[in-house]
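One protein chain omitted, others in place.
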Amino acid sequence: MGNTPIDMQLLNACAALLLLLSFAMLSQRRVVSLVNLLAMQGALLCIATLLLAWRTGNNHLYFSAALTLGLKVFLLPWLLHRLIRRLQVYWDTEPMLNIAGTMLVGLLIVVFAFGLAQPISALASTATRSAIGIAVAVILLAFLMMITRRKALSQVVGFLSMENGLFFGAMSATYGMPMVVELGVALDILVAMLVLGVFFFQIREQFDSLDLHHLERLREDK
Amino acid sequence: MNFSELATQVLEILAALAAAPLFLGWVNQCRAWLQNRSAPSLWLPYRSIRKLFYKDAVLAQNASALFRIAPYIVFGAMTVAAAIIPSMGTRMALSPVADAIALVGLFATARMFIALAAMDIGTAFGSLGARREMMVGFLAEPALLIIIFLASLLSATTALPAISEYLATQPLALHPSLAFTAVAFTMVLLAENARIPIDNPATHLELTMIHEALLLEYSARHLALMEWAAALKLFNYACIGFALFVPWGVATGNGPLQILVSIPVLALKLALAGAGLALIETLSAKLRVFRAPEFLATAFLFAVLGLLVHLLLGA
Amino acid sequence: MTSISPLTACLALIALWGAIGLAGLLRPASLRFAGRALFLLGALCGLSLAGVAVWSLGMPTERLVLPLGLPDLPFHVRRDALTSVFLFLLGMASTGISIFAAGYFRKGTGASPGLLCLQYHLFLASMGFVLLADDAYGFMVAWETMALSSYFLVTTQHRVAEIRRAGFLYLLIAHLGAMAILLCFGVLQGGSWQFTFDAMRSAQLQPAWATIAFLLALFGFGAKAGLVPLHVWLPEAHPAAPSPVSALMSGVMLKMAVYGALRVTFDLLGEPVWWWGLVPLGIGLFTAFYGVVFAAVQTDMKRLLAYSSIENIGVAFVGVGLAVVFFGTGLKVLGALALVAALYHCLNHALMKSLLFLGTGAVLHATGERNLGKLGGLIHRMPWVAWLTLIGALAIAGLPPLNGFVSEWLLLQAFLFADDIPHSFINMLIPMSAALVVLSAALAGYVMVKFFGIIFLGTPREASLSQARDCGKLERLGLLWLACGCVALGLLPAQVIAHLNLVAEELLGTSLPSSTSSWWLLAPLPERQASYGPLVLLMAVAGVVALTFLCVRLFYHRRERRGPAWDCGFVRLDARMQDTAEGFGQPIRHIFQPFFRIERELPTPFDRAPRYRVTVSDRIWRALYEPIGSAVQWLADVCAFLQQGRIAIYLLYSFVTLIVLLAVML
Partner (left out) sequence: MEFLLLLCVPAGGAIALGVLGGRRRAPELNVAFSLATFIAACVLTARVVSEGNLLLFREWFFIDPFNVFLVALTAFVGLTTALFSRPYMRIEMEHGRVTARRLRLYHAMYQLFMLTMLVALTTNNMGLLWVAMEAATLSTVLLVTLYRTAASLEAGWKYFILCGVGIAQALFGTILLYFAAEKVLGAEGVTALLWTHLNSVKGQLEPAVLGLAFVFLLVGYGTKVGLAPLHNWLPDAHAEGPTPISAVLSGLLLNVAIYAVVRCKVLVEGSLQSSLPSQMLMGFGLVSVVLAAFLLWRQRDIKRLFAYSSIEHMGIITFAFGMGGAVANFAALLHMTVHSLTKSAIFFTVGHAAQKTGSQLMDDIRGLVTISPTIGWGLMLGTLAILGLPPFGVFASEFLILTTAMKQQPWAAPILLLALGVAFAAIFRRVQPMVFGETTAKRLPHPPALLPVFAHLAIVLALGVYVPPYLADWYRAAARLIGGP
């Protein structure tokens, strides 16, 4: 790695940190911290995008970075914090699988993700191709997090983390999607968050809590 | 259809009508002798039929037309059956009209009408008799048909005269299969004609009777026809037996001489058969009604065994 | 204008049936219009169809392609001799039934007359189209429409839970059967992937596949026909339907199954293998026997008839199986004989069973009772119905000189000469089968004595029966039509067989040597010397009867008195002392005990109000259908376990799916 340019080294560091953050989220039980970790993930993404934009001179990546900054670092975490305050949910209950177990499964997933990304990376011509595996790992870890969490809010955080992974994947594989699509995606996520916000209030109103075990009535094995 | 066939036909019908009560009388006489009783007259059946014809009829209040026409139909069916069975000659005018299967069908028709007529009045005995009669019938009929099948297989036809002719003209040979079926046939004959192991023709003991229960409500001419038809049925069965198992002596041509010869032969066969029947009746005891199916199942089994033996040995 | 061919005429008549049905919706509430006039028109249509069918019988095969259906598979229609025979059956039976129905439906019985009219005529039209269809799609459409329209007719009285259950069972089994038929067509096309029947005819199937196709067809058509063990719907659905519909279903619809089996076996499969025939033969025998034994213990008159239909369809399948065996072993003439016997039996059963069902309908209308234990003595109140039904009962009992006997006779003839089959074991089995057929036929006599005797003879078992009235003119006409058909088919078998022979010629390539002797004599195999002349037989019996009657009248006629019944001197006779339906069935229950599942409730000596109850039910229901039902339920429970309502589990499913698929893709 000695002759890797500094910006690339930075990029790889960002990628590694993203993965680390994913693991951190997996083990985190405080909802507030989860949101903070999410925001940090967004920030890292933003930095990575900027680095990439600077390196490739791709103008629309600057725009993407700005979008990420606005949406994922400020707007969404802010919205989530607001929700947490309004809804008074600070702690997630014990996850389905204990933390150690989750981490172990997460590790296996990372191995799988790297294996998965191998053929893709081999074909990629981008400078960041080695990061594709990390993007896949982030996505799958977020998935895992959604599976193991019992609070609606932490599930949402997982969902957003998955979105981050996707964004990072797009970035590292193809230097981002076309502008219009990216805008559409961003808009969708924003709307999704708004809808979620409405949802939380409705759920809260109905059940007095955001615990997911209230939402287990519609089933077949009665 | 030439004249001699027609003549044979008419002769056979008349002979059957005339001889049937006589045969019945003969069986009764033999039975009485065998049982050490003083025998009734040989002509008693004629006399009782005549007596019945001269009486006023009493019909139950709710008897329908079916009740009244049934005796005629039964009598008609038995008469026509007699016309089909080659008792004396095998060349008869009506023989192409009905084969052995149709013969069984005719018997079944008669049975059905008797049973329906018995149910018509709505008495407990009538329907009981009808039920039992039909029970015996549905078990006896297949056995009879299997017996006839065997003969048909031997002779490759179902026409009774042709079977008889075939068997009569064959060189004398042992047919082990026929031995089985002969036993079966005897059993069917006993059952179908309300003879002893199944029914007692001489009893009105209510719990056991079959045939008499069917006729309980009949009187006078209707009863006479029914009794006559019953005698005809016995006669017919005997003749079927002759045609299948002892066809020798039957006229296989058209000559008047052959027919003339066949008359005493038939009389001899009838006399022997009557005696044999009486013997069987004397030697056996009346079965409970519930045992009747077993009896008939045995008959059926024998018939089938005969068939199998035939198929196995080709004889 | 081009000349009308029989095929176009048939299509037009079938379309007319459809149009009549739709016309019923114009004034659905009007009984006079939708319930009477249109039904009479439908009867006329049926009569014309029968006429066209007879007219067309000798004509060469015709084909036509209709501009309907799937884009690549338009409806093909074809008329050949087999079709014509069944069209004749449909036309003949439906004429009588429609006339009867015109007088039958009353106000306030469930569905509106218009709806009934629509369903009824749609039913008829679909049956007609089943016969004409010459491609798998058209056939299936008609076949299922037939099932559907009859389902609606069965559930006319849908407020009764039992009837709904019956309808459900019926449609379910019909649908399962249809699926088997569909699979059968899928096999039959044999790699050409053309679903016209022509393609199937020319397809060369491997023997194993051909066998599978045959078995599938047997399952599919057997479900419709009511072969044991697929018969369970029949005794439920037939009693549930209004009587004209029962008549149509039992008399005509079941024959469509026979038609289908014949079409597939002899036409589409081409060269059946001889041992295939053993399957329908065996099943048919068992079905015949099973049906009649159960018929003997029924207490509901329509259920009794339904079981009797099972018996008769079994007999028809015996004929089909025998035909296959003979044909496959090269005994083509005997094959033709068996085939003709089966066809004849279908024709007979269509008429006589319709007659009997309509008779029960008339009784039902007059008394409101289906239970045999509450009927009796109706011959006095309803002479028309009673005497005409008697003809049907005698015919179905297989008594000469009526039609039921003819087909039985033909079948037995076929059985008897089976000894030419070059397989000695089969050779032995076949006469045994004949014994079973005869046993069933004899039992049918038992059943019919029970049926007729308990309903019409004796004294009324209920006081209300004295109010019963004979049926109306149209109903009488319908019954009369069918009864005449029974008699005609019974008396003129040679003519009928001459026509049925064309089918044998077409399907087997051989026909019976024409009976050269005379027109009144039935002698299908001249060299066998076996012959049957019902007309002369009838004349002989009638002659003897007339002569006897005359003699008695002339010489011995004495006074006739009416008095109370003698009954061995028992005086306090009442109607309840007659044999009941249960009592009449007792010997059968006793003899064939292993067939039934019997539940008895016996009183103890100390009971204040002693009650005796016995129910007889089908073992097959317990042995086959209930396990299937619980297996499905169990599987459903297993599937339901997957869905526990927890979103995390659901996410896990997605996750695992994703991982597995990715792993597969890698």
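In this document, chain identifiers A, B and C correspond to the written order of the chains, with residue numbering beginning at 1 in each.
Here is the rule we use: a contact is a pair of C-beta atoms (placed from the backbone, for glycine too) under 8 Å apart; a residue touches a chain by one contact, two chains touch by 3 or more.
These figures come from a predicted structure and were not determined experimentally.
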item: Visible chains in contact with the missing one; value: A, C
item: Touching residue (missing chain; options C:A34, C:L153, C:V187 or C:A504); value: C:V187
item: Touching residues (missing chain, whole complex) on subunit A; value: 116, 119-120, 123-125, 136, 139, 143, 146, 152, 155, 159, 162-163, 166, 169-170, 173-175, 177-178, 180-181, 184-185, 187-188, 191-192, 195-196, 198-199, 202-203, 205-207, 214-218, 220
item: Where the unshown chain meets subunit C, residue by residue; value: 67-72, 75, 136-137, 140-145, 147-148, 155, 158-159, 161, 164, 167-168, 171-172, 175-176, 179, 182-183, 185-187, 189, 193, 195, 632-633, 635-640, 642-643, 647, 650-651, 653-654, 657-658, 661-662, 664-666
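Simple rule for what comes next: only the chains that are shown with their structure count from here on.
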item: Most centrally placed chain, judged by C-alpha centres; value: C
item: Longest centre-to-centre distance from subunit C, chain (CA-based); value: A
item: Euclidean distance of C-alpha centroids - subunit B vs subunit C, Å; value: 35
item: Whole-Å gap separating subunit A and subunit C, where each centre is the average of the chain's CA atoms; value: 70
item: Subunit C-facing residues of subunit B, complex; value: 53-64, 66, 72-73, 75-77, 79-80, 83, 94, 96-99, 101-102, 105-106, 108-109, 111-112, 115-116, 119-128, 130-132, 134-135, 137-139, 141-142, 145-146, 149, 152-153, 156-159, 162, 204, 206, 216-217, 219-221, 225, 290, 293, 300, 303-304, 307-308, 311-312
item: Touching residues (chain side subunit C, partner subunit A) in the complex; value: 637, 639-648, 651-652, 654-655, 658-659, 662, 666
item: Subunit A to subunit C touching residues, read off their complex; value: 96, 112, 115-116, 119, 140, 143-144, 146-150, 155, 212, 215-221
